[in-house]
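With one protein chain held back, the other chains of the complex are shown just where they sit.
And now, chain A:
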C-alpha cells in the first residue's frame, strides 16, 4: 500500500514539474531569425559606378513601425534590394516590433547580438552611446556624407553630438516641424456648434463642454468624448503643454535643469486635466486606452479632440475618417495650442529636432559604406525613393513632372517610416497625397506646429545615472504615474503634487537634478 502510494506520488510530481516547466518555457517569447546572412549570393545587383567593388555588408536593427513587413530575408524585398543596389551594399535588416522596440533591442544586445547600425529615437536611448561603444562619424561624414551635412540642419546634428563627436545619423523632424505633435479638433463639430477656435485653456474647456452637451455627432445620445488620450498619461502632450511642460521635457529654472513633470507648471497642467476629468471632458478611460481602442473611438465619430503627430493629419486621420464617416463630412484640423490661464511662455510640444537616429557601432566593418548609404537617402534620388518608391515601378519622372502610382506601391508605409531621413520633400509629398485640399491641410498643420513648441535644453543628453538606476524616478515610474492619477481622479487634492515632488526629490530626484544640471553646464550652456 505504502509503496503504491509513493509511486503515485512520484508520477504526480513529474506531472506537476512538467506542467510548471512548460509554463516557464513558453515565456521566452519569439526569437527572431537574424543570423548573419552569407554575403556570397547577392553581389550581382550592384549597379552604379562602384560596381567593380564588392558590395559592403551592413546589418541593421530598425523598428517595424507597427507596419506589416513581408517575411523573409531583407534582401528579398524589392525595396531593400533597390536601396542596396543603388548604394552597392548588402543589407541585412532586422525589423523589431514597434511596441516594445527598446526592450527587444536591449535583449538583443544582452545576448551579444549587436548589429553594425541600430535605430533609436534619440542617442540618449542607445546603450552603445552611453557605454562609449558608438563610432564617431565625424571623419566619415566629412569624406562621404556631403549630402547629409548639407541637407540636415545644425540643430539636428547638435542633438546627436556629444563632446564634439557625432555619434549618430539623425532623421530630421518630420515636416521640419520639431514640435512634432499638435491638438486635433473636429472642425465640422466646431462649425456645427458655431464655436471659434479656442485661444486659451478656458476657451478650450468651453469648447469641450459644448462637445459634451450639444450632441455634435447628431445621434441624439450624449456619447461624445470631448477629448481622448492614452494610457500612462501619454498623448496629451499639448494639453500639458498649455503650461509649457511635457512628460518628457526638461526645464531650466534658476540655473538648474529638472524634468518638466516636477515643476510647478506641471501642477497647473494636472489641475487642468483634473478639471477635465471632473466635468467629464476627458475620456473616462484615458488611463487604460490602448492605441487600438483610442484609434477606434476617434474613428467612430465619438471624439471631438485629441493629440497626435503633425504628419498624421492626412494619413491616417482625415483620409480614413473621410471614408469611414463619409456622410458626416468630418474635417480634422490642427489648432494652435491654447495658452494656459495665467501662463506666459512657450506652449505645445517639446521640440525634438530629430525624429530618430541611426547609431553605428565602433567596430563596424564598413563605416564608409554605411555613411555612403545614408548619404544616398538624402540625395534627391534617395528622397524620392523613400517617399515614392522605385522609379519606373511606383513612380515616373519626366523632367520635373512626377507621376505616382499609389496602387502599385505596396511597401509605402514601412518604406517611408524606415528610410526617410529628410524632413520634407514638397514635390514628392504633393504627388503622394494627390489631393490639393489634403496637401494644403498638411501644409497648414506643419505651419501650426512650426509656430509653437517648448524649448528643449537637453537634446541628446543621456538619462542621468540616478534615473537609470532607479527607474521609479522617470515619468513612467510609479511615483509620478500614481500621484498624477490620484490627483486627476480626485482621490487627492491638487496640493498633493507638492508632496509628490518632495518625495521624488528625496528618493533620488535631487541627485538627478544635480547630474542633469552638471551635464547641461558642461555640454549645452
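Note that in this section contacts are C-beta pairs under 8 Å (C-beta built on N, C-alpha and C of every residue); 3 or more make two chains touch, one makes a residue touch a chain; residues count from 1.
Note that contacts and distances are computed from a predicted model.
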Quiz item: Hey, which one's the missing chain according to UniProt: "NADH-quinone oxidoreductase subunit C", "Putative aldouronate transport system permease protein", "Multisubunit sodium/proton antiporter MrpC subunit" or "ABC transporter"?
Solution: "Putative aldouronate transport system permease protein"
Quiz item: Which of these, A:90, A:127, A:237 or A:452, touches the one chain of the complex that we don't see?
Solution: A:127
Practice problem: Consider the whole complex, including the chain that is not shown, and state which of A:396, A:469 or A:521 touches that chain. | Solution: A:469
Self-check item: Sole contact to the chain not displayed, among A:208, A:484 or A:512
Solution: A:484
Exercise. Looking beyond the chains shown, say which of A:54, A:76 or A:103 touches the absent one.
Key: A:103
Quiz prompt | Which of A:197, A:252 or A:287 contacts the chain that the document leaves out | solution = A:287
Self-check item: Residues of chain A (touch criterion as defined above) contacting the omitted chain
Solution: 5, 7-16, 19-21, 24-25, 27, 102-103, 106, 109-110, 127, 131, 133, 223, 225, 231-233, 283-285, 287-288, 293, 297, 468-472, 476-478, 481-482, 484-486, 489, 503, 507
